[in-house]
Structure formats: structure tokens, C-alpha cells
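With one protein chain removed, the remaining protein chains of the complex are shown where they sit.
Letters A, B and C mark the chains as written, and numbering starts fresh at 1 in each.
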Amino acid sequence: MDFEPSPRLRDLLATIDELVSAELVPLEPDFLSRPFTELLPVLEEKRAMVRELGLWAPGHPEELGGLGLDLIDLGLLSEAVGRTPIGHYVFGMHAPDAGNVEVLHRHGTEEQKERWLRPLVEGTIRSCFSMVEPNMPGSNPVMLETTAIHDGDDYVINGRKWFTTAADGATFAIVMAVTDPDADPHRRASMILVPTATPGFELVRNIPVMGHTGSDFFSHGEIVYEDCRVPRPHLLGAEGDGFVIAQERLGPGRIHHCMRWLGICGRAHDLMCERALSRAIAPGRTLADQQIVQSWIAESHAEIEAARLLTLQTAWKIASSGWRQCRQDISAIKFLVAGTLQRVIDRALQVHGALGMTDDTLLAFYFREERAARIYDGPDEVHKISLARRILKEKSRG
Amino acid sequence: MDFEPSPRLRDLLATIDELVSAELVPLEPDFLSRPFTELLPVLEEKRAMVRELGLWAPGHPEELGGLGLDLIDLGLLSEAVGRTPIGHYVFGMHAPDAGNVEVLHRHGTEEQKERWLRPLVEGTIRSCFSMVEPNMPGSNPVMLETTAIHDGDDYVINGRKWFTTAADGATFAIVMAVTDPDADPHRRASMILVPTATPGFELVRNIPVMGHTGSDFFSHGEIVYEDCRVPRPHLLGAEGDGFVIAQERLGPGRIHHCMRWLGICGRAHDLMCERALSRAIAPGRTLADQQIVQSWIAESHAEIEAARLLTLQTAWKIASSGWRQCRQDISAIKFLVAGTLQRVIDRALQVHGALGMTDDTLLAFYFREERAARIYDGPDEVHKISLARRILKEKSRG
Amino acid sequence: MDFEPSPRLRDLLATIDELVSAELVPLEPDFLSRPFTELLPVLEEKRAMVRELGLWAPGHPEELGGLGLDLIDLGLLSEAVGRTPIGHYVFGMHAPDAGNVEVLHRHGTEEQKERWLRPLVEGTIRSCFSMVEPNMPGSNPVMLETTAIHDGDDYVINGRKWFTTAADGATFAIVMAVTDPDADPHRRASMILVPTATPGFELVRNIPVMGHTGSDFFSHGEIVYEDCRVPRPHLLGAEGDGFVIAQERLGPGRIHHCMRWLGICGRAHDLMCERALSRAIAPGRTLADQQIVQSWIAESHAEIEAARLLTLQTAWKIASSGWRQCRQDISAIKFLVAGTLQRVIDRALQVHGALGMTDDTLLAFYFREERAARIYDGPDEVHKISLARRILKEKSRG
Partner (left out) sequence: MDFEPSPRLRDLLATIDELVSAELVPLEPDFLSRPFTELLPVLEEKRAMVRELGLWAPGHPEELGGLGLDLIDLGLLSEAVGRTPIGHYVFGMHAPDAGNVEVLHRHGTEEQKERWLRPLVEGTIRSCFSMVEPNMPGSNPVMLETTAIHDGDDYVINGRKWFTTAADGATFAIVMAVTDPDADPHRRASMILVPTATPGFELVRNIPVMGHTGSDFFSHGEIVYEDCRVPRPHLLGAEGDGFVIAQERLGPGRIHHCMRWLGICGRAHDLMCERALSRAIAPGRTLADQQIVQSWIAESHAEIEAARLLTLQTAWKIASSGWRQCRQDISAIKFLVAGTLQRVIDRALQVHGALGMTDDTLLAFYFREERAARIYDGPDEVHKISLARRILKEKSRG
């Protein structure tokens, strides 16, 4: 066993850390107080800077200009840029585009790649991924009401989707819809490319989440598909592949989520320590002298480190034996890291007292936004049950 | 021992429950999506309705038109109106006005009462309470930088306050400022009435809290006092009384906070149950059949009931022997109820899944806003330490 | 509402506290280090003392010499004698005899009362209650393998029971056995009196529990009934009444368990405070100055008080409306108090450091023995689920 990251990566991480601190952290107050659309110009400048340094979209496949990193290294990058809420966007590592790039790269036809993948890779357009439905448990991608019916050379799509992240301003959506309701449950749905300009695609609203509707990239859309008609070559992969593609996309994607969360954990821990060291509570005494604060700092440190190693080991396992063999591990990190994230943010906020409630630090933002970590991509409870079942199955086999 | 509430109260609570459900709950979607100022007209209508029913400001002293309830009964009312975030405002039980009424009633001169108390009681003006300072630990009201210096017949006030709830739109503030820096620490500060129109009183900003600056009553102000000059008869009580008045105000006030939080707990618990019963997760099965959800419902129920009884017992003790004898009990309920509140809201939100993150239910609002419960009026940790010290002191005396 | 205990009770509690401290606490080191049988003579002396003071078996029905206390007052007594692990035995309030007295008093024939109840009330014999079976979930008294079959004028009993507390040395057992396997599940079983001297009644072993087999009263027996024959008049109540009698016995019995646990909580809290005050960790500093210890003391205090009030309220509700209406409340206190108990003992032990692991204090005993609190009389999880179901049923009815 060897816990040393590669020297190449160490240099990369140092560069990124510097960039994040010098260029992105100063933008955070604006990020917290202004609509995302107002930040677009300055973020475009930062993206240009990142491109010049050859750091744009490091996670893309090498043939698309990515850095050809393995999943561990990619995770470490995700953690590093995840120390600021605008990091992934600026470095071209943001969901859902990163996942869509992968899907298109793997399953797209040449024509689809030319039309959609190229500009997506370059970051000149954005996309969204339209899977979850308000009336169906998001944890079960087999249960879907949205349908795509053959009509001549077209699919006609009807249904309602929500929590379609970044739909606002996206050029196209990848929609998951039932193409064959009578098939085996896991073969019912397909993935279809839908340009958002298509008649019948209606972004009903940006869903108000934790008090904010958001805008542009930073939003979660609710979309109604009403007789939304797209040509059949907009199908991704084969008919019935929807569930498989979704799994392929979500499984390893959880590594990225987890590493991003660990980046937030690190940032929150730093903020907690800085506040502890600087806040006087009596002449000559700061919060850093308080045992309760100390125990939070220590517990958070240990929990973050442990959760981090489990995530990295999972990345290593996926790289060695494929994500299908690692569903158990993926479930474990999903809830372990999400839980750690919430505890660490909560403690950091508490150490800030009233200041922690304000938008004068990042913590109030993290507290409310990242509450979702325990919910999306399958609530923690679903992952716990699924992990336990796999363990018990193995044990019962002896 | 007798756990039965009085029959008079039972009727009262039934009336209020009905009013809350029929008149206030329907306003919540607007409350969650629109600026508070836009709700003022409809809230004024509801207040009129409440006044007609003789239910306005039931907590005011009887001679000011209140219902003459004891602290237990008042707590139960606070719980009942606390089931909706606009309840206290509509029933005239809202902080900080309710506390300011009490302070003025007890310590105000006839002139002060005529000018400030009367309209405050009637609800035609609003007030604020300006105590906490950004650079000083709010948990320690002895540490203050704001000063009020004699200059002729005036006080000249300088300093910075924040988290002055509802300063925006208030007619006057009660300011806590140091009038004698050389006095014994607990005699240094005084309370002074400052009309917000006074030159030198500047509401610098409504502090952005959890992503919202808020407005009018629903806001937390940051105020700079710069050579803010008020006549000496604006003093409340005697010089040096500041700390005592603050204690008197905050101590029993925590009962009201706790009972309001318990109202929220009850509401969140109801929402959790309703969601569990209505959300299908598979044909014929809802979340209500899931053991993990069941255990959250049960644990929340038991924790709420237990915390509630401790709060009611504390109210009873304060009524029997005065709040000074009950500091220990007040500290205990402060952190016990605040902790219960956070756990219950968190579980209720989790049961709602993605919906819980949206503003389509109250829970996201409660999750972010009521995070403050563990912080204001002394962070939980401060109360724990202070409670432990009192316990240990008693034990060491034998 | 009124939280004041009656004056009569206050005097009683003072007397008991004194007796416990002066007479029973000094016996604890022997209790912890010697077999229970060796303590019997001195415990008999203490019982005599208690009898002289008119305090023997205060919980018995008044017509059997009890004090005629209501359930709240009885609970408060149970808490008071529960501050020492030998309290209930010395005061004649010990399970399972207390419960068996009640069952016999209610359901026994005159002959049964004369033969079994009288000496049991006087404390000259002991009894046991033989219900739980090793292969059946104890949480479900409907699932039983033990049978009692008519054979002439006798019942012939076959089966295996365990965790039959205090079987060792008991004069008779009340056995729960299936008399009609074809009846409605809740009418299958009956209660039958079996003298332990009956052939076919074999106490196979005192079960080693947490490293100790125990002896006499302080033991849990495993019993094999092999063609164990008793005359039919040994039936208690009617055939098929077994389940109802068991419910009647266990339901309110949980109040006694909870109040006894609260007595232990109080004792553990005292020990924690005493240790904190006396253990030097540096010149001039004791553990009482450590914030983490302080926060444990405070949290334990608040949790104990809250759980205590919920238990007392449940006692009050049972007294007002019968235990059948209060199953929900009984479930709530079962797991709330058991959980509190374990946390408080754990913290108290931790404050004692290595000493806490030794039998030089009571805590190691409590830590291991009272772990059972979360298991017996239905594991916490079973009570949570059952409570949730009742709540959800009520809500779904509106």
C-alpha cells in the first residue's frame, strides 16, 4: 500500500490551490450577493486564464483535450477546485456538463459529437440532464412517467421533469424517457437529446431552492415536455439503454460529488480554525482555547481524513475493477461523505456564531445548499439499505 | 402533579389552531416567495380579524389589554401561533416588540409610556432592540463598545450594533450603551430610547442572513450610531440598569423562544407525517411503511414531548419562584429545545427528499432560518457551561 | 398544570433518601464483589428496618398493606429507591414479585391468594415470571412454543424459557404457555402457576449475563419444562387470558422500569459531578473545569429532567385514562429513558477514566447490566416502530 500522490499531481494541485486562492476566492462575496448571470463576464475571464494554463476541463477524456488523469487524480483535482463554489465551473469540471461530455463521448454518433459534444467540450455551450420527476422517487430511475413515442421519424416526448440542474441557459437537454413501457423494467427508458429551443420544451420555472430561484448555470429547472418532437437520430445509444447509461453516469459520478464535498469540508474546516484563532471571547482568550471548539476541530479533521481515504480507495477500486464491482463502495462513500459534510459545515457555522448565519462568510451558503448532499443521487437511507443488502447477500453465500 | 391545561386555555388554543389553519397557513406560499413588505396589507387584515376576536397581543400585561395569562398558558399560546412563521406577527406576540412592551411597561416614565408604549401596544408602530455588537461575543452582554456620553442635556451615542431584528421600519430602538465605563461591569451600561429618525442613527444594511436581506419586520439590521444625540429623559430606568433590564428581558424571553420553537417542531412533525403517508415509493407502499422514517417520527415525537414538558415546567418554576432562581432551568431548555428543533426539521426535510430542498414546503425555510436557534440568546455551548457550573457549585456545597 | 409533588410524598422521599444513603449505599461494595447469596442476611436486616418504618412494599394495593399511592407517586418512590441497585429488593418493590403480586391480586382465586399471594406480599417467598423463549422474539408475546396440554385434571407443560429473572430460589413461577394453538393469536396462551419443586420443572442454568451467572434473586434463569404436570386449578384467570394478563402487567410496569432507570441516571449524574469536582488534572484544576466534562454534565441534566417529566406525565395519563389509551406514551418513554440512561452512564464512566472500568464505583456495573434496558420489554426499535404506526394511523384519520 502506498498513500503518496504522484509528483505530477502534487505540482498540479499546488498550481490550482494558488489559482483558487488568488483568483476565485475574491469573487465569492459577489457570488453570494449577486445573481449568477452578473458574474458570467468575470467567470469567462477566469476560464480564459485557466485555458491558457492548460488546465481547462482536466477530467475530459485525453482525446478531447483532458489531462488523461486516473480517477484518483481526478478526484484530488475535484477536491482542490471544490474549495470554492465557483471552482468547478471555472475549471470546466462542472456537473452536469462533465457527465454529459462523457455520455456523448461514449454513446454519441459522429454527427451528435460534432454538433453537441465539440462546443460542450470547449465550454461555449451548456447542457442539462433531465431525469428526475417530481412524482417519482428520484432514487429509483426505473420509475418514470415521461414517455417518448415514435411518430414517423420523430420521438414525441411528454412528461414533467424537475431538478434539471442548469437547464436555464442550456442549449440542449439529455432526457430520460420511457420508449417501451412493456419491456423489462431496466430496458424501458432511453436517453434522447433535446435542443431546448424545441417547441414543447418548456422551462416552467427555476425551482426556488432554499429561498433562491437562481439563474443560468446556477439553477435547478422544472421542465414540461408537451408533445415535444425531436428526430429519431437524437436517440443516444440504443433504445432501452437509458437505465444503463444513467447508471454508468451516476455511479462514478458519485466519486466527483464526494471529492467536491471533501473540498468543501476542507474549506469549512479552514474557516472554522481561522475563526477560532481570531475571535476574542475575553482579554487574551480566543475561541481556539475553548475545549468544545477544539473537540469539533479534531473530530472534523479525523472524520474528513477517514472519509477522504475511503473515497480515494473507491476511486482506486473503480479504476482497477470497474464501477459495477464497486457499487457497494460507492454507496458507502455517498452517505459517509454526505454525513461528514453536514456535520463539518454545521460545526464551522456554530463556531462563527451570528456571523455564521450571515452571508459574510461562505458557511451559510454551504449550510443550506449542501443539505442536498444527503438527498440527491439517492438519499443516504436508500444507499444504506442497498449497501446492507449486498453485504448480507455476500455473507449469506458464505 | 397535574398535567392538565386549564379549560379556558383549551378553548383558546382550539380557536387559535383554527384561525392559523384557515387564515394564516394559506398565506405561507406568499410569505416564502415574496418580500415581506408586500405581505403587509394582508397581514394587517388578519391582525384586524384577530383584534375583533379579542385575541390581539394576549401576552401583554392585563392592564395593557393582554389576557392576563400565566407563563405556562402564554407559552402554550406561543406554541400554537408558532405553527406558522407569520403567527406571532399577526397575533401581536412578536419579538422584539413584545419584550419592549414589557420593558417600557416596567421601567418607562409616564411620558415614555404615552409616547412609545401606547402605539406599540396597539401595533401601529414597531420597535427594535439594539444590543448585540459585531466585534463582541453576544453571549456576554457585559462586553460592549457602544458608548453613550453625557453632553449637556443629551446622550451622545457612538457604536455599531448588528442583528437588531426588525430595525427596518421601526419607529424607535432601545439601545444598550456604556454610560459609565469605570463602574462595576454589570453597572456600566444603560438602556436608552432612540427614535430611528434621529440624526446619527443609520441603518447601514439589512444583514444578508442565509441568502436573504429581508425587509421591514422580517430583517436583521446593522446600525451605526455616529454622534447620535437624544435627550437624557430618553433613558430607561436608572443609569447602569442596562444589564439588569437585559437579563430581565432575555431570561423569561427564552420561554417564548422555546415555545415558539416547539410550535415549529409540531408543524415540522406534521409535515413529516403527511409526506410519509402520501409519498408512494412503490405500488401500494408509501414512505410511512419505511422503518427508518418510522423511527424518525417516533424519536421526534418523544423528543418534542419531553422538551416541551421541561419548558412548561420551567415556565411554572419561573411563575412560582422568579426567573433568577431558574437560570439553570432556562439554560437547560435553551439548548435542549434548540437541539430538538434542529433534529426534527432535519428529519422532516429528509423525508421530503428533493421537495424538502425547495420552497414548495416550509421546511427549507425552517432549516436555514432556525439554524440560528442554537446561536442567538447565547450559543448552546455557553448555556451548557453555565448550567454545568451552577450544578457543580451546588454539588460542591453539598 | 402543576409540577409540585404532594407534601406527603416529599416527606416520604426525604426519609427514603436518608435510608438509602445511610443503610444501603454502604452495602454496595459487597454487592459488587460478593455473590448475592452472601448478602441475603444483611439485606434481611435492612428489610426488617424498612418494615418497622411502615415502608415495606409501598406499591402493593392498599388492601395488601401498600401505601395506596397513585402511579406518579409510586414512580417517584421507585426513582428514589432506584438510586442503589439493592433498593427495590430491600423495599419490597422488586420485579418480578411486584408484578406477580398484582397479577395474583387481580386474577387469583381465593385459594391461590392464600397459598401464594400472602407469603409473596410478606416477602417470605419469592416468585418468577416465565414468559420469554430463546427461539422466539421476546418483543412478540404472541409467538410462543411452550405448550400446556390438558391431561385429566392436570396441565402438562413442555417448553423452554429463558431470562426468567430470579428463578433461582423462587417458590413458584407464573408460566405463559399455549393452551389452544388454534385460537385467535391473542387467545392462544394462558398463565399457569407452577411451583418450582414440581417434577419436570428444571432450572437448567443461571444464564451468564455480561460475565456473571449471578445467584438467587440476582440471576436470570433458563428453564426447561419437560412433562411438567400441575393441577388445573393452577390456571390464573381464564384459559386464553395469557396475553391480556401479560399486557396488563408489562404496560404499566414500564413506568416502574423507567422510574428505576431515572433513579440510576440521578445516581450516575451525582457520581459524575463528584468525580469531576475531586479529580485533579493539574495543580489547582480539576475535571470540573474542563468544558467537555461540563457539557456532559449539562446535557445529561437536561436529558434526564426531560425524560423524567415525560415519564411522570405518562404515569398521570395512565392514572387518568387507563394504560390502553397510553400505549403510545409508554413506547415513547421506554426508548427515550433507556437511551438517556445509556448516555448518562457512559459519560459518567468516561469522566472516571480507568477508575470507571473498575468495580470500585457502581458505574461499571451499571454500564454492563443496564445495557439491557434498550432490549428487554421490547427492544427500543420495536417501540419506535409501534409508536410511529400509532401516530401515523391517527394522522391518516385526520
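Structural remarks
As a convention for this text, a contact is a pair of C-beta atoms (placed from the backbone, for glycine too) under 8 Å apart; a residue touches a chain by one contact, two chains touch by 3 or more.
Here the structure is a predicted model, which is why all the values come from computation and not from measurement.
Shown chains touched by the hidden one, complex as a whole: A, B, C. From the set B:Asn135, B:Ser278 or B:Gln291, the residue in touch with the chain omitted from the display is B:Gln291, counting the whole complex. Listed residues A:Leu193, A:Ile297, A:Val344 or A:Ala364: the one in touch with the omitted chain is A:Ile297.
Across C:Thr171, C:Gln350 or C:Ser396, the single residue that touches the chain missing here is C:Gln350.
The chain not shown here touches chain B at positions 290-292, 295. Annotation for chain C: contacts to the undisplayed chain at residues 32-33, 132, 134, 137-140, 162-163, 207-212, 279-281, 290, 292, 349-350, 353-360, 364-365, 367-368, 371-372, 374-376, 379-381.
Across the interface with the omitted chain, chain A contributes residues 1-5, 72, 270, 273-274, 276-277, 288, 291, 293-295, 297-299, 301-303, 305-307, 309-310, 312-313, 316-317, 331-333, 335-336, 381, 383-385, 387-389, 391-392, 395-396.
In the analysis below, only the chains that are shown with their structure count from here on.
Contact analysis places B-C first among chain pairs (by count of C-beta pairs in contact).
Separating the centre of chain A from that of chain B, both taken as means of CA atoms, is a distance of 38 Å.
Note: centroid distance chain B to chain C, computed from Cα atoms, is 43 Å.
Once the centre of each chain is set as its mean CA position, chain A and chain C turn out to be 53 Å apart. For chain C, the set of residues that touch two or more other chains comprises 291, 295.
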